[in-house]
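A single protein chain has been omitted from the complex, and every remaining protein chain is retained in its original position.
A and B label the chains in the order they appear, each numbered from 1.
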């Protein structure tokens, strides 16, 4: 098992290398020029060219790419063109908020979506089922920013229960930290909850038709025991898979959520960096995200083996 | 469903519910000694010489002081300088610094620091470059005195050192100012009334400024960049909010104190809130721009350019930008900021009155236009360019032009507009931008009005008449001469259509009523601003 995990981690290296080359090439051919943004609207073309030179953006592709790879191999993600801060430091500043948002959303999703899906499957075809699935469709089709605005309007502006925006680090207390994350997590989690609830329902429906569920009923087991001990764990593989895939969805949704709730996270950094063509930052973030994604996939595979003894690596 | 519709809907709902409802905000955890400010944009870098975005200039004005400062009457006033002398021939300027000035690291401000700072600034500033072109030497005479020796007189010297247009001539310690002007500084030790808290800086999200106790304000009353810059709070926190609806909600909730530029859609809600004041922020406003490429057909022909001017309705453009609020826009039959001393409408008839499409089409036909595609670069991520672009697409189609509408982002427009290749090969025919009114008071910082062909701003207009009159303005010795020159610049630039102005528009600023001392100006001034609990 351990050797499998190690092998998988080593196997991510070529993936990361391909991602790196791909991202670098894409940025190289994409239109736009950071020097123009730096120089401002009034700058002369000569000034822009001087800035390009000082940033090394006039060098050939291979030289730039080689230099970048060389630095990465030495653990240096480079320096932001705009802020002149190390990319690693900028990502470090933003990691806490995004990670907090992800974790709270993930927990919220699991706590809400899985029981909803289980209940919907158990009562399949009933009014409860239709209500839950109706909400799921609704949650799936509402854009994150709409949910965000509505939540902020009700819970922050009208009821004044929660703050409108911002982020407080966990080091300043649990409640201040959580208080700022509740609304964003609900807004971000909406689509995700809908998705996971639907998948849970579908997976549970299939499992509930299996012979061993009938066996469990024949044993005289209670409904709860059947649903949660026998059925849910058997339905876990697709649910865990979707939760894992959903992390990519979360990363995408985090961009909007962080903007709506003014959370200083990686999503906003990504957008800012892209709009300004801050190449080193974009590259650093993409590398990080792809690494996280690979890691999440690995975790999912490990969870499979915990859930299902038939899966062995 | 687009974001703006949702915003408007919510603004409407909010307006109903919020009238008379919102409870007075109880003083939040942060004390009245911290002013929380939502800036117009993200403070992504902090070198006001290297980067010239307005937001950097605005933040830098807190941290670095200048030798002179422009006041509300647009006149340069002494700031760090105690006195100055000009030789009779106007070629030698001798300046003396005020005593007791200190940098944030406690070191005194010396003439050598000023010399290094001015050298770095001059290399990047249009007026600075004009001075360098005629400079003999710039030297420190003693700790408090420095001397600028020129080969010719430069009457606009004090204006150059006082102006609020980026880059401003901020005074930094010599070791920082020695940085290559095309490389970014990493040390933010300043000379101004507030210190930059580098450790708390999260680019794109937050910037914090702390009161500098050893700053020596002038005795005069503060007026824009001039006068006594008295800081009445301990901390100023800049909190970047990418989403305007969030900023509005945060302001209503008392989570922030001052929002620099609320978007027009949300202003009605803010106005209804009895805890919030809303007013025009920058009376100098902005000028919308329809920029044409003078190198390639159809806009290489002045008749095609004038056809656009004839048909263009500034009201359409302005309403697209600011909405229904008539207090926020004016038509502008010229290029210079309204309500400033040099404002002129000379030659502006073509932009006034009923729009004449028939005549415009006739003129366009005379220019030889025969249906080739017209490449319009329109940045969709900037509300101002997006709104203008939509109007333009309609306008050009009605003129019978074949519009190639390139919807893209501002970063792409920024690099593509620099292409001098033909439109079919990566080039372009027109794009939209806008210029701060503060930069359009005179030709000094007004790059977009320059018409010196290949050396001019994007679009590369070539109008010898315009250039000639700009030179006349630089040499003008009094206001009368300046006014006459600017009138002729305006007329020439309209005749040759250096670019097409789409109108003059203003923006609001909004703050909570427990904040006082906010003044109108081309940038947010924090001196004199206080906050009660």
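Things worth noting here:
Definition applied: a residue touches a chain if its C-beta (ideal position, glycine included) is under 8 Å from a C-beta of that chain, and two chains touch if they have at least 3 such contacts.
The rule is simple: contacts and distances are computed from a predicted model.
Within the choices "NAD-reducing hydrogenase HoxS subunit beta", "Imidazole glycerol phosphate synthase subunit HisF", "Peptide/nickel transport system ATP-binding protein" or "Response regulatory domain-containing protein", the name that UniProt assigns to the complex's undisplayed chain is "Peptide/nickel transport system ATP-binding protein".
In the entire assembly, the chain absent from the figure touches the shown chains A.
Residue A:215 is the one among A:25, A:53, A:141 or A:215 that touches the chain missing from this view. Listed by residue number, the positions of chain A touching the unshown chain are 124-125, 210-212, 214-222, 225, 229-230, 233-234, 307-310.
Following the convention adopted for this analysis, only the chains that are shown with their structure count from here on.
Averaged C-alpha coordinates give centres for chain A and chain B that are 38 Å from one another. Those residues of chain A that touch chain B in the shared complex are 31-34, 36-45, 47-48, 50-51, 53-54, 80, 82-85, 90, 93-94, 143, 145-146, 149-150, 152-153, 156-158, 160, 163-166, 259-262, 264, 268-269, 271-272, 274-278. Across the complex, chain B meets chain A through its residues 1, 3, 6-7, 10, 13-14, 17-18, 22-23, 42, 44-47, 50-53, 124, 126, 166, 180, 182-186, 202-206, 239-243, 245-247, 249-250, 252-253, 255, 381, 408-412, 414-416, 418, 433, 435, 439, 445, 447-448, 455, 457-458.
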